[in-house]
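Below you will find the structure I want to go over with you.
Complex shown without one protein chain; remaining protein chains in place.
By letter and in written order, the chains are A, B and C; residue numbering begins at 1 in each of them.
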């Protein structure tokens, strides 16, 4: 058994990992991925809500695979036991737990938004909370591996991108970077499965409330907007762009689909658009550029770390429709976090992530 | 029992109705609605594919409610028995069946696209078929009741609007009509349940192929595009607009959600947008304008003839996000067809359609 | 509009109705059904949790259809305004609210289990609560309309049957009553949609927890067991039977399917089984006996008050497999409650309930 063999010791390094927030959906997906990761071992299943309960009582799928009990979020103690800490926690919590001491002892990959936005005022405005450790924001590297790979390798603190954000940026990055589109016309219409809403007990996320329906939410106000704008801005002229971002809730467990619209600049043709995507992604393991005329579908990436990208050009309106699909819990959260861990720990970037998408 | 009582005769008129294509999803929904319609009686369950089979063997929900067997599509004979014929048929079929003789004897509500587009060349280009009876196109009235009510009342031939189209037009009409938006910037991102794909046995529509996934399809090429463009054009300056329309397939049975984007013209504010919607829809029974800040959800209209409409304005980008939700099988097909029948037969427009949405 | 027309007064009686617990799924379905009921008018939307909030803010589907705000559960006051009170409340609540005074003024249809079980000790054991008004248990009539129609007509207090129970009893009643099966061998394997679990905010009922899974629950201990045993016992020799009842949670909004097994007594053949079902159900509007060889499906009854029943005999094992399907929110709750209201108020039993099942 692969994940049992690991405890028998192997020739290479064995990264010791702690997870704060291991009983959320992203935290649990970290567990799934790390159990099958040959160079990592989970030493701390943190979960405020379930301290001292068996992890497998919280997630029955982990029965007989995880024997551990849930621990508190004592990051100080954890940092003495772990090489890498994943914080898969509500907004604001990671910012309140990180200290220089901890960072001096181990790497942190934060799956929350706390260190994603460089401008504290922007963060505090969109999230409505005061940032508890702004002194680390500058140092934090935005962990979108395909774009920031080199910076990530040397980082102590990774701001793991949001799920909508990853899909939106990857879908548009080459077009912005190569200046093929009018960046003032970008509209991102995104659709997400329900796991993105987390495991909190809310009426709005009950089966009967979500099933057999679709809705937009957070229209013009969703918190992933400034993150997208900042990162696409870096690809353009260094200052944030201004985009419309509209998320929708879709009755399915996993998956994000982004349908993004923008006006092509004068003279730009389909070949140039295709070439731009090729230029940045053709060697990327986890980005699959679809053949011309094919649209991405979330079912084709489920359970995997892939982002599928395709585009269509409308010759009548001179707009490009750029589309991306990923699994919000994998490439949109836990998978990308492991990818970041691999990079900062000097492992093969793809280790533990070469899972073929599961269908149906 | 209402649908039995009807046969005992009542004081008012009793409209005799035939359905060609009664075993498709739209046809079956016509049956559901007409069974509960106090002034209508179905005399012909047409279905090429199931001739002589009991209707309730094709649709088990109609067991004991419909005793009839399926008939052929002999429109000539049917027109002698019926006051109104609904054609819920594949593109091109209705056009090949309608004759002056038939129209002289009864009214026709065509749920297909055959008479929706005034320009034959546009129809033939987008649908890839030759129109078999272009001589009736001019006479046909586009049956979007809230917009064309008066014309509908006197018509012999109704072109019942498409499902995506109804939702798209109703969501944008007041903004276009009142010239509040830059019509060159309209982008319509639409999401549909699977019943819109019909009941044909195709791998792509199997449960496991659709479930747990979302995708765009027909990007830049979907046939409802020219219909939207023509109708919105009438609201503007009489010539078709040019829009981007992107449909998506969502894993749910029923429902269409439209998320439409457009740039507000200079100086236009939220109050003006709200006033425009009020102006055209405040007295409409089947359009429900949501309070400010509320987004429509398809679950809130399921099984009903309502279209829920809401909007948000993004002060940062100066765009309006107009959203509409309807049940594609009801207001997007059979319900609107019955609404048209009510109008052309002089019945109360809402008769048989005051069904509260069913949730969950 | 029918539901507005009603307030203008009509020639017949107009039953004034109050609903305690109107914001649960069963309560909301009562609203849906009563809005379309020509002889009833809702005067009280009771809901402890949402007092003073607009009903349509709690259930968006009711926007523009219900203008009222939620009220408290002051049954005393309500009984002065209403002819019939529906209590769609958690176990134990109705028992604590009913008084002789109230019953002297109006009829009560209790959708909870409080008055279903004649033996108080059995009730208290299975439900784990003390019964607050055992003095009314004797008087309460078990509101399974097809079985107890005559008693219902004269009742003041109706114990509306449970959803699993209705389906289980109706599926087996003729076989027990006619003594065609060995009652000691009855096994009931039942499957329910998620609305049966109610609208409480629990992790176990979140979309992602329920979707893409099936499980049994309450195995050997579910509270509907003694209710089934008591009622089937009345059909046999007056004392409760002993059965195995196993409920399962199915990822769908509505519907209950019962698959029941029993050994046929010696000599009993298929014709006798069919004849038994015919004997009791052939004139029942809301029971549809399927043709030989057909199995009921919940989709065929969705949104309606029908129970579809079919059976198969296994000549190899000499067992009958009796199957029933209903909509748990309609015939399993609100629909049957309205049927009971119709009976006790002397209305046509089917008034407001002749809704063709909605599919898909």
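Criterion: a contact is a pair of C-beta atoms (placed from the backbone, for glycine too) under 8 Å apart; a residue touches a chain by one contact, two chains touch by 3 or more.
Model, not experiment: these values are computed from the prediction.
Asker: Looking at C:49, C:135, C:213 or C:239, which residue reaches the missing chain?
Answerer: Touches the omitted chain: C:213.
Asker: Write down which of A:60, A:154, A:238 or A:267 is the residue touching the left-out chain.
Answerer: Going through A:60, A:154, A:238 or A:267 one by one, A:60 is the residue touching the chain not shown.
Asker: Quick one: say which of A:180, A:301 or A:321 touches the chain that got left out.
Answerer: Candidates A:180, A:301 or A:321; residue touching the omitted chain: A:301.
Asker: For the full complex, which residue in C:224, C:299 or C:331 touches the chain that was left out?
Answerer: Residue touching the absent chain, from the options given: C:299.
Asker: Could you pull out which residues of chain C are in touch with the chain that's been left out?
Answerer: 185, 187, 189, 191, 193, 208-209, 211-217, 219-220, 242-244, 246, 248, 250-255, 257, 259, 261, 295-300, 302, 312-314, 316-317, 319, 321, 323, 325, 360
Asker: Residues of chain B in contact with the chain that isn't shown?
Answerer: Touching the chain left out of view, chain B contributes residues 25, 194-195, 199, 201-203, 205-212, 251-253.
Asker: With the missing chain put back, which residues of chain A would touch it? List them for me.
Answerer: With respect to the unshown chain, the touching residues of chain A are 1-4, 25, 28, 31-32, 35-36, 59-65, 195, 212, 253-254, 285, 288, 290, 294, 297, 299-304, 308, 350, 354-360.
The criterion applied here is as follows: only the chains that are shown with their structure count from here on.
Asker: I'd like to verify one number: the distance from the centre of chain A to the centre of chain C, where each centre is the average of its C-alpha atoms, in whole angstrom.
Answerer: Whole-Å distance between the two chain centres: 46.
Asker: Using the average of all C-alpha atoms in each chain as its centre, how far is it in Å between chain A and chain B?
Answerer: Those two chain centres are 40 Å apart.
Asker: What residues in chain A touch two or more of the other chains?
Answerer: Answer for chain A, listing residues that touch two or more other chains: 208-209, 211-212, 251-253.
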